[in-house]
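For this depiction, one protein chain was excluded, whereas all remaining protein chains were kept in their positions.
By written order: A, B and C. Residues from 1 in each chain.
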Amino acid sequence: MSAASSTMVLLVSCPDRQGIVAAVTDFIARLHGNIVDLEQHVAREDQRFFMRLEFELEGGTVPIEEFPRAFQPVAERFEMEWDLRDPSRRQRMAIAVTREPHCLYDILARCRSGEWNVEVPLVFANREDLRHVAEQFGVPFYVFPITPETREAQERCELELLERERVDFVVLARYMQILSPQFIRRYPNRIINIHHSFLPAFAGPRPYHAAFERGVKIIGATSHYVTEVLDDGPIIEQDVVRVSHRDSVEDMIRKGRDNEKVVLARAIRAHIEHRIIVYRNRTVVFH
Amino acid sequence: MSAASSTMVLLVSCPDRQGIVAAVTDFIARLHGNIVDLEQHVAREDQRFFMRLEFELEGGTVPIEEFPRAFQPVAERFEMEWDLRDPSRRQRMAIAVTREPHCLYDILARCRSGEWNVEVPLVFANREDLRHVAEQFGVPFYVFPITPETREAQERCELELLERERVDFVVLARYMQILSPQFIRRYPNRIINIHHSFLPAFAGPRPYHAAFERGVKIIGATSHYVTEVLDDGPIIEQDVVRVSHRDSVEDMIRKGRDNEKVVLARAIRAHIEHRIIVYRNRTVVFH
Amino acid sequence: MSAASSTMVLLVSCPDRQGIVAAVTDFIARLHGNIVDLEQHVAREDQRFFMRLEFELEGGTVPIEEFPRAFQPVAERFEMEWDLRDPSRRQRMAIAVTREPHCLYDILARCRSGEWNVEVPLVFANREDLRHVAEQFGVPFYVFPITPETREAQERCELELLERERVDFVVLARYMQILSPQFIRRYPNRIINIHHSFLPAFAGPRPYHAAFERGVKIIGATSHYVTEVLDDGPIIEQDVVRVSHRDSVEDMIRKGRDNEKVVLARAIRAHIEHRIIVYRNRTVVFH
Partner (left out) sequence: MSAASSTMVLLVSCPDRQGIVAAVTDFIARLHGNIVDLEQHVAREDQRFFMRLEFELEGGTVPIEEFPRAFQPVAERFEMEWDLRDPSRRQRMAIAVTREPHCLYDILARCRSGEWNVEVPLVFANREDLRHVAEQFGVPFYVFPITPETREAQERCELELLERERVDFVVLARYMQILSPQFIRRYPNRIINIHHSFLPAFAGPRPYHAAFERGVKIIGATSHYVTEVLDDGPIIEQDVVRVSHRDSVEDMIRKGRDNEKVVLARAIRAHIEHRIIVYRNRTVVFH
């Protein structure tokens, strides 16, 4: 959890075959590494194997820098897609907002309280409304007003800013603009959105109004990675709140806000802790 | 709750105006009636008033038979749609099924245990599969095999049966046939369906398969009155269950079953206890 | 909802008898008042009647100042305990904290966003830890370090401060000191606490540790009015979060925090909107 720990996370996805777990855990054992946590999953319908392995090599026979090279033969043998992540590295998270402050407040309060191993170098927005929130937490706030004509140029500026600030991933905390495919492709599975409905129900704008119209008895929120198809990316987390005929649209919006905050926070945490593997537009989210 | 009680339920829906509650409760007081329960709701967006009033006239100045005539002036003054129901009257509920036994078992066990003030004169089906369940509970079981060619004739037989058995309402307990508009119009707001998804998500067939494909983290069930538009009627009750990447379609089906049973049972209970008013394809479900 | 509205809230508790609703609604109707919302409840086991009535007298025949005198005969006839509240009056809420920032951040963000019709004249604490949070939101922060010897004197200072600042009610947002009976009696049913367990389970200190030890599969949080018996006051709101063997005490604390925030916020809102009647150490919380 802390920077002092030398724990590493190995994420693996490969065709399911005999002996994968044995091969990997044996490999770690030979390096005198210590497995701290292991979670595996087999998607039977796809014959696909997934694993998240948290281990430490302290006192091991191989320094972590040489792990990838040493691991390569195992990876090749099982045709693995794999990734080695260092949880002690503090990731840099940008937040995009428009007018609704609740998610922004919640995220910044968590960051300030040290709940996540993350830095927030900047908040960006298409309006001025929430500048005071960012500034209250001492975080630089950038505004890129977007019209159909200016979108392309503005997004270029945004991307430059993100690059300059070495941003690892972006959180859309009720950001009410649609990102272009160019933008999205720069951060594959690294843009997390919160949509204020239980997707796939009520995709698109004004989901609480649509939920009210339909007369549902439960409303939801969905956090997902952004893909080029609107509100269609791999779902990371969802949760719901009960409503009744007594709840007006405004009540739904109010109850929904508390749900959105929590759902988005859980998704951010899973991302930061390298718990997510995306496969076929779905997610494996290890505990 | 019991047949001995002389409680009556008055359901009212009318344009919202000053003085409705006062007029109605004053009317009851003048009859020396006693209000046992009162719940009201104003749908502000529609300027519509709804009320459920449970009262008893024992020792009152007017016998219940004369209530409607006496109440008429109040009703007219406020342009009420209203309904007087006698909870002590045991309603007759038909159940339609196909292959899945869980809802049928659950409903019949509740009826047998006396949980609801209801009788089940018959179960009907389009297949033989669940005959043993109905017979185990001593309930007559009728099969109407349906093909595109026979549908019309078979539905006529079904309707005759329901009429002959003086059925008050029909529960589709995972009945996998689509009812014709003719059938539905005979039982307006008196056919209750359980759909195995969180509507409006995953309407239509095989919702658990669709939910699995989309990678949702929560699955649901929806109980609604059947209207001529498939899976689109007024929602009475919904609930959800959490799932994860570990759950196969089969796991979702299994977890979903427990949810379906409870959601359907809650809807049936609300219907039996005269707690539901339908308005603009939505429901007001009083506590 | 807004200060412009002249809506008033009448809270009533009295022995259950025939004609109460009729008498009250008729009284309002005679004043040409308009009932905006009415919710009533009869606690059968206690033969006790409760009502929350929201009404407006705009254009009525009696100014609101004269309402109490006019209503007195009705109240006496039914032996009512009653209270007339003005939702447009902005209440003054003090917050007490110790070390945990999550509830404080959440409350202050809601206040700043205008979610509640409330003012926060001050935060007080027994330690310095959270001064930065209060100051970030521009709210005065007072520290009263408490030891067994200083408790009495410090509480006197606290009470003077609360009085000077005309505080209406106090929220203990993870305040880790036990208030004296003297303090509590000054704010009967006006001190709201959040306890980080599902009361009555795990009353007292370190409830998450106790929950972990016992091996529960669900943890909870409870918001209640403070009475002289520790963790025993009337419960306003509770909610829970699922845990498993995989959750360490630290995981429970983390998951619990999100639950505590929401449970406390719901209780505060119910209090601010005059939705709570306390009776026999239980609460009636109108919708």
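Quick note on the criterion: contacts are C-beta pairs under 8 Å (C-beta built on N, C-alpha and C of every residue); 3 or more make two chains touch, one makes a residue touch a chain.
Worth saying up front: this structure is predicted, and the values here are computed from it rather than measured.
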item	value
Chains in view touching the one left out	A, B, C
Sole contact to the chain not displayed, among B:Gln47, B:Gln136 or B:Gln182	B:Gln136
Touch with the omitted chain, as defined above, among B:Met8, B:Val120, B:Ala265 or B:Val285	B:Ala265
From B:Pro101, B:Pro200 or B:Gly220, residue that would touch the chain that is not displayed	B:Pro101
Residue, one of A:Ile28, A:Ala43 or A:Ile146, that touches the chain absent here	A:Ile28
Contacting the left-out chain in the complete assembly, out of C:Met8, C:Val170 or C:Ile235	C:Ile235
Absent-chain interface as seen on chain A, which is shown	18-19, 21-23, 25-26, 28-29, 32-40, 42, 242
Residues of chain C (touch criterion as defined above) contacting the omitted chain	41, 43-45, 50, 198-202, 214-218, 220, 234-240, 244-246, 248-249, 281-285
Residues belonging to chain B that touch the chain removed from view	101-102, 105-106, 109, 112-113, 115, 136-137, 246, 254, 258, 262, 265, 287
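In this section, only the chains that are shown with their structure count from here on.
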item	value
Distance between chain centroids, defined by C-alpha means - chain A, chain B (Å)	41
For chain A paired with chain C, centre-to-centre distance based on mean C-alpha positions, whole Å	36
Multi-partner residues of chain C (each touching 2 or more other chains)	none
